[in-house]
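Of the protein chains in this complex, one is absent; all others appear in place.
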Amino acid sequence: MIVVMKQGASEEEVRHVSRRVESLGLKAHVIVGTERTVIAAIGEKRETDKEAMENCPGVSEVMPILAPFKVASREVKDETTVVTAGSLSVGGRRVGVIAGPCSVENEEQLVSTAKAVKAAGATALRGGAFKPRTSPYSFQGLKEEGLKILSTAREETGLAIVTEVVAPDDVSLVARYADVLQIGARNMQNYRLLEAVGGCGRAVLLKRGPSATMDELLLAAEYILNEGNPNVMLCERGIRTFESHTRFTLPLASVAYLHAKTHLPVVVDPSHGTGHSYLVPQMACASVAAGADGLIIEVHPNPEEALSDGYQSLSFTQFEETIQLCRKVAVALDREL
Amino acid sequence: MIVVMKQGASEEEVRHVSRRVESLGLKAHVIVGTERTVIAAIGEKRETDKEAMENCPGVSEVMPILAPFKVASREVKDETTVVTAGSLSVGGRRVGVIAGPCSVENEEQLVSTAKAVKAAGATALRGGAFKPRTSPYSFQGLKEEGLKILSTAREETGLAIVTEVVAPDDVSLVARYADVLQIGARNMQNYRLLEAVGGCGRAVLLKRGPSATMDELLLAAEYILNEGNPNVMLCERGIRTFESHTRFTLPLASVAYLHAKTHLPVVVDPSHGTGHSYLVPQMACASVAAGADGLIIEVHPNPEEALSDGYQSLSFTQFEETIQLCRKVAVALDREL
Amino acid sequence: MIVVMKQGASEEEVRHVSRRVESLGLKAHVIVGTERTVIAAIGEKRETDKEAMENCPGVSEVMPILAPFKVASREVKDETTVVTAGSLSVGGRRVGVIAGPCSVENEEQLVSTAKAVKAAGATALRGGAFKPRTSPYSFQGLKEEGLKILSTAREETGLAIVTEVVAPDDVSLVARYADVLQIGARNMQNYRLLEAVGGCGRAVLLKRGPSATMDELLLAAEYILNEGNPNVMLCERGIRTFESHTRFTLPLASVAYLHAKTHLPVVVDPSHGTGHSYLVPQMACASVAAGADGLIIEVHPNPEEALSDGYQSLSFTQFEETIQLCRKVAVALDREL
Partner (left out) sequence: MIVVMKQGASEEEVRHVSRRVESLGLKAHVIVGTERTVIAAIGEKRETDKEAMENCPGVSEVMPILAPFKVASREVKDETTVVTAGSLSVGGRRVGVIAGPCSVENEEQLVSTAKAVKAAGATALRGGAFKPRTSPYSFQGLKEEGLKILSTAREETGLAIVTEVVAPDDVSLVARYADVLQIGARNMQNYRLLEAVGGCGRAVLLKRGPSATMDELLLAAEYILNEGNPNVMLCERGIRTFESHTRFTLPLASVAYLHAKTHLPVVVDPSHGTGHSYLVPQMACASVAAGADGLIIEVHPNPEEALSDGYQSLSFTQFEETIQLCRKVAVALDREL
């Protein structure tokens, strides 16, 4: 960490900060500049809440040097983690494709979707049984019945099942049915839930919260990794910005940034990331071109009648066309899909 | 809801949308404009996911007319709700003041703080026992031991206790010790937790998530109200924006906006809202001037040594001075503090 | 426009709004819903500032139906505009590639860059002679000397010249040397400048301001189009968001959105859009996959010594590799580059 003193900070103030740095078990290295003095703290650990030092007299700013995450860091593990769960593999040369409806509505809807997306090239099936909904008046999901339908769809198609879990108490139930547990954007910092899926023995798809920084996303992953579960996929699904022509803003530079900082694979969700089905095909292609390890796309037999997220769901035909385009991009860039 | 058709939408497309509207139990009212046709749906209910209609052929946009929240709405209940919990009352003429450390660290720290903030004018004590921390390597709170210390501080000072709960399973434990259960910003859309505090018999302080819209905040409150708990205080604590000189951006217009839309009282948190102790006094005053029903402020005996949030905590003296200023503003505007 | 009345608005208030609507030369169509009354205004023109009606008693909200831009709209002209300026063509099957340094520094720097980017596949040369810089202490460009150097580079390579103009008074000077006049992000709403380039007889590259909405961008284009200049290219170069790992956030969904709304071609700037050279190649590819009509990329012989924007400039080798990847994506999607 670097502590920047105010211009004109007194020697006593500099000494006080140095003592505080050393009381944290670090070595204080004072550098007197032409306008300001800065104090570099050497031997940094991540455990302490060092920014409190901002309140020491004479301090202007405290700048951390080390990234706050560790186990997720590419500095710790250089090769990309390949997460495998049944038919789904994410992190290798082949782009993983998770597709399916927002909500499981009934067996026919789900099984027909599973067959259609598999035929088009999907390698896993998504479908929500426990639905966290903004409004208490919206459809909340079929719960365990939904999980059973998902499991039927897996039997029929062989596709791995990706489904959301919303509470620590449900983790073991959902893990009984699913291959991958999804942590939704709203729960990215529900740490008790992160710890619970860290011990569940299933792969985890961790969605970025709409206002989470990259450090916050990686620290959320760190909660899961620290419980001994190495099978974490990060998912970029868009952030909240002033843009209103899209529901969220999908910042694809996150993919390349994350690839530089972490060994965990990165999945992109162009459905939530745009919020409009007519924008999904181009953004799915762009995600692959940006280097995404996987895609997660909402598909529904009849989007205009979907019980949730119909506005951003593709029909079977639209999904098939989208995947064909994505495959062309993947192949051009020496990957598979 | 208003469905706006694309320019040149066919009559069949208009008829199709009208039929879809009527299949939802609504009456479709078609208005042919000079450039576009729009279809107004009359008899709207909030239960259905109408935006899926955006996917109907020929549709340009679907615009909701009704606010999605109901029980929280001022249209449903005109007079402001006064939430009372022990020594704390929020929503009336007197501005409620909740103050205390970010984390409960030990009995001496908490009891001394409780006495100091009470002497300065606080009407409730805050202090975290279960701490949701961005990093798994940060101090996570004293848990039940922290709750016991809080309860000791209440005995010593008579101040009502406000403390965070982070998981549904902890609700009954925390409710045994606390007067007000706080839902933190990260958990604003942890619906299972909202339902749990909805049934706990304690008042709730619901913090706005850093990227939550006002509708999302009010719908989160609606989850609690719907479980039969009317004692909900909303808390504006800042949003994520591009500003980096403050940790969050504190949008005080929310106070007046919320007062227009809901009968629930509004508390402002200038500590998290700015992230720097030197900005807290002015923003506390501004919050009162904007009409806040309450304040929640972080105070620590020695901010530079705090185990969490030291950079935004006030010392006892700073808190006392801040409250004196706030009181002057309150009195000038015909309120008390 | 739709005027939404408050719940419980009186009949007199509804009549007053209807009269106001009709005083604007529109027809008022009153729809009485179960909870609210709405008034649709038929015969809308774009000229009036209708939102003032929000201040009429009993009004809750005023919602515009028509997009505010006209000439730029795809509803007015269905086929995409192809902008051609010397060697550069943007809007057709071939992806236009504009490359070069942020600032023109000297003849050797510019001519060597021009040759290198042409060899790699660029179809136009960028280079700033008039540099709008955040700080008055930064290098401000070589001005007319820079324009002369640009013109030398065109002679040597045949590449069309794209360069920024920052003031109405400079338009004729810059137009003497350049093939395309660039309006920078900071000047997107400098309307006097927009009008000046509208009459200059050169093609225009209009960069989106970092907090401009799509409507604002299209209305800025409309200022140019209205002066009789149809050769406008829109440029997405990133928006300001809370993300700090990139200098701006590059929202590629804008490309598909703009393609749906306007006939003007869309160029993407992955250099400013990310602010870090290591993120440019992936985002350049992603831009092509998202359907961009053109790219504009900063290239410098020695980025670490560039007088401006070195952190986001590619070296010759990096640029060549980037274009090879982009070409693969373009070809895969049935385009050329």
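Chains here go by letter, A, B and C, matching the order in which they are written, and residues are numbered from 1 within each.
Simple rule for what comes next: contacts are C-beta pairs under 8 Å (C-beta built on N, C-alpha and C of every residue); 3 or more make two chains touch, one makes a residue touch a chain.
Remember, predicted model here, so these are calculated numbers, not experimental data.
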item: Partners of the unshown chain among those that are drawn; value: A, B, C
item: Residue among B:Ile239, B:Ile296 or B:Ile323 touching the omitted chain; value: B:Ile239
item: Residue of A:Arg36, A:Arg94 or A:Arg335 touching the missing chain in the full complex; value: A:Arg36
item: In chain A, positions touching the absent partner; value: 2, 4, 7-8, 29, 31-36, 38, 40, 42-44, 63, 65-66, 75, 240-242, 244
item: Absent chain, residues of chain C that touch it; value: 20, 46-47, 49, 51-56, 62, 68-70, 132-139, 166-169, 186-187, 189-192, 209-211, 215-216, 219, 222-223, 226, 239-240, 276-277, 303-311, 313
item: Missing-partner contacts on chain B, residue numbers; value: 211, 213-214, 239, 241-246, 249-257, 260, 273-274, 278-279, 282-283, 285-291, 325, 328-329, 331-333
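Keep this in mind: only the chains that are shown with their structure count from here on.
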item: Chain closest to the middle, measuring from C-alpha centroids that were averaged per chain; value: A
item: Averaged-CA centre spacing for the pair chain B and chain A, given as whole angstrom; value: 25
item: Distance between the centres, which are taken as Cα means, of chain C and chain B, whole angstrom; value: 38
item: Chain centre separation in whole Å, for chain C relative to chain A (CA means); value: 31
item: For chain C, residues that touch 2 or more chains besides their own; value: 241-242, 244
